[in-house]
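Now for chain A:
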Amino acid sequence: MIFSLILGFILLIIGLYGMLTQKNLIKIVIGFSIVDTGTHIIIVSIGYLRGKTAPIIDNAVDLANAAKQVVDPIPSALVLTAIVIGLAVTALMLSFIIKLYHKNRSLSISDYQELKW
Partner candidate 1 sequence: MVNPIYILILSLVIGFLLTIIDKAGRKLSLFFLYGVLSFNVAVMFIWFYQFAFVGRASLMIHTAGFIAPISINLKLGLLEAFVLLLANLAGLMSAMFLFKKLKETHISGLILYLVLIMGVNGLVMTRDLFNMFVFIEILSISTYALISIDENKRSFSAGFKYMIAGGITSTFFLLGIIFIYYFTGNLNLDTVLGNSSMLAMKTGVFSIFLLIVSIFIELKPFPANGWALDVYQAVNSGITSVIAVVNSAAILFVFYKILPLLPDQYLMVFVGAGIVTFLFSNLIGIKQTDPKRLLGYSSIAQMGLVVAAISYTTKLNISQDLVFIMAGGIFINHFLAKAGLFWITGIIKRSEIKDWGILRNNTPLLLLFGVLLFALAGLPPFPGFWAKWEMAKIFVSNNLYVGLAAVLIGSLFEAFYLFRWFGYAIKNERKEESLKPVDFSQLFPVAVFVLITLLTSVWIMIRVYAFDLINFLPVAAVFGMYLLNFLKAKLKAVLAIIVVILYGYSIYPLETALQSLFGIIFVIGSGIMIITTMNRKGKISGFYGFLLMMILSMGNLIIAKSFLSFFLNWEFMTIAAYLLILRGKKGQVPALTFITFSLAGAYLMLAGFGFMPNVLSSNAIINTIGSIEIPLAAMILLLLGFLIKSASFGLHIWIPGAYAEAEDDVTPFFASIFSKTGIFGLLLVAISFIKHSSEFNPFYWLGWLGAISAIVGAFLATFQEDVKKLMAYSSMSQLGYIIASVSLLSHLGWISALYLTLNHFMFKAMIFVAIAGVIHRTGTRQMYKMGGLIKKMPISYITVLIGIIAVSGVPPLSGFGSKWLLYSSMLEKGWYLQAGVFFFASGVSFLYLYRMIHTIFLGQLKYEHQNVKEAPIYFLIPQVIFIMGIMAISMFPNLIIKPLNSIVGNYFASTIMIDGYNVTSSLGHWNGNMVMMVTMGVFIVPLVFLILFNGRTQKVKQFNIVFAAERPESPQTTHFAHNMFSHYYKALGGLTKPRIQNFWNSVSEWSNAIAGLFRQIYTGNGQTYLLHILLYIVVLYIFLGV
Partner candidate 2 sequence: MSITTKALYVIISVIVATIYGLALNGVVRKIYARVHGRFGPPVWQPFIDIIKTHGNNVAISHGIMYYLGPVFRLAGGLGTYLFIPVIFGSVVFSNFSLAGDLLLVMYFIFFGQLGMALGAGEGGHPYSPIGIARGLAQMTTFEVPFALSVIALAIQYNTLNITTIVAAQQGSILNWTLFTNPLAVVAAMISLLGMNMHSPFSIVLAPQEIPIGPPIEMNSSFLATLQTNRGLFGAAKLVLFMNLYFGGAAHANIFVALLIMILKTFIIYMFSVFVGAAYPRFRPEQSMRFFLKWPTLIGIASILFVAYF
């Protein structure tokens, strides 16, 4: 599905844009999760085959010719993993934000650049 593919890319770029321009740490993480969503959409779109059904071999699918009737299961499997990993990373990022906020009482990324050069 080309539209979903394009959608995925647009979300990816918007997410990156958000990460690059927003000073607020939480906004940056939101940007990251948008990037993630975009990536997932791209992956799923690549697995899509026109007019095929979900890769679940129930009564709607002819057992013998199953392989000709379903969409690609691999991207789905990958995205499952990717989503969970995305959650893990996001949660960890947010924990970092909590700690940072506790230490410095600020959510602006500009306040965290004492390490440089």
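Observations, loosely collected:
Here, contacts are C-beta pairs under 8 Å (C-beta built on N, C-alpha and C of every residue); 3 or more make two chains touch, one makes a residue touch a chain; residues count from 1.
A word on the picks: all candidates are chains of the complex that A comes from, given by their letters.
For clarity, every value in this text was computed on a predicted model and none was experimentally measured.
Touch, as defined above, links chain A to just one of 1 or 2 in this complex, and that is 1. The touching residues of chain A, when paired with candidate 1 in their complex, are 12, 16, 19-21, 23, 25, 28, 32, 35-36, 39, 42-43, 46, 74-75, 78, 81-82, 85, 88-89, 92-93, 96-97, 99-100, 103-104, 109-110, 112-117.
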